[in-house]
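Here the complex is missing a single protein chain, while all its other protein chains stay put.
Entry: subunit A
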Amino acid sequence: MTDDELQQWLQARDPASSLPPADPTWVARLLEDTMSADLETHHTETRESGTRNRSPLTWLVAAAAVLVAGLGVFSLVTDDPEYPNVPAAGDSPSVSSPPTVTELAAAPPTSAKCMVPNAEILSQAGIAFSGTVQEVADDVVVLAPDRFYTGEPTALVEVRSDPAMLQALIGAVEFKEGQRYLVSATDGRVTVCGFSGPYAEDLAALYTAAFPG
């Protein structure tokens, strides 16, 4: 078998040979989504003016600097809280009315020492809720909140992250399916160091003290 013959033999078995071309609309949307990610500087908007076409959820998500980026770009995205890496919910007509979701990022592993949890620090959290873990997967923990102490209430809260980071967070908070937790997040990142954890009376009291009313 010559090189040419070998190449022809291989090409006859090319798994992509029967692949139809991508739908141009899909490609256009893919490219638009790509360009709207992260480097959307020409669309720089203040949080106030940028909300006109967006749902309250998106606003919340934006304010929380959430990421649903690919695994490898986690740190790039989280470095800049100005760029929510999510398509605006109002942009996708195909999504009718999914359950509202607050998306949070796992806090990066830290070797810093923790301060004693107190209500004053906790009160600075943008999101605080109690809820039960519905699912623990590789890159996401899904919680069903039963009470929002602060932040826009949603039906679900997803904590997303690079799997390695999520494991680190799981290590810190020990999310287990079916258990109830108190979770707070600052700038879209779940707080650890005792500020988030399994539901307990003393922690709940701290939450109540931090968010009276």
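What we mean here is this: a residue touches a chain if its C-beta (ideal position, glycine included) is under 8 Å from a C-beta of that chain, and two chains touch if they have at least 3 such contacts; residues count from 1.
Everything that follows uses one rule, which is that contacts and distances are computed from a predicted model.
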- [ ] Could you tell me which of "Aromatic ring-hydroxylating dioxygenase subunit alpha", "NADH-quinone oxidoreductase subunit J", "RNA polymerase sigma-70 factor, ECF subfamily" or "ABC transporter permease" is the UniProt name of the chain missing from the displayed complex?
- [x] "RNA polymerase sigma-70 factor, ECF subfamily"
Task: Per the touch definition above, residue among A:Pro21, A:Pro99 or A:Gly213 touching the missing chain - done: A:Pro21
Task: Selected from A:Leu30, A:Ala155 or A:Ala209 as touching the chain missing from the view - done: A:Leu30
Task: Positions on subunit A where the hidden chain makes contact - done: 1, 3, 6-7, 9-19, 21-22, 27, 30-31, 33-35, 37-39, 41-42, 44, 69-73, 76, 135-139, 163-164, 167, 177
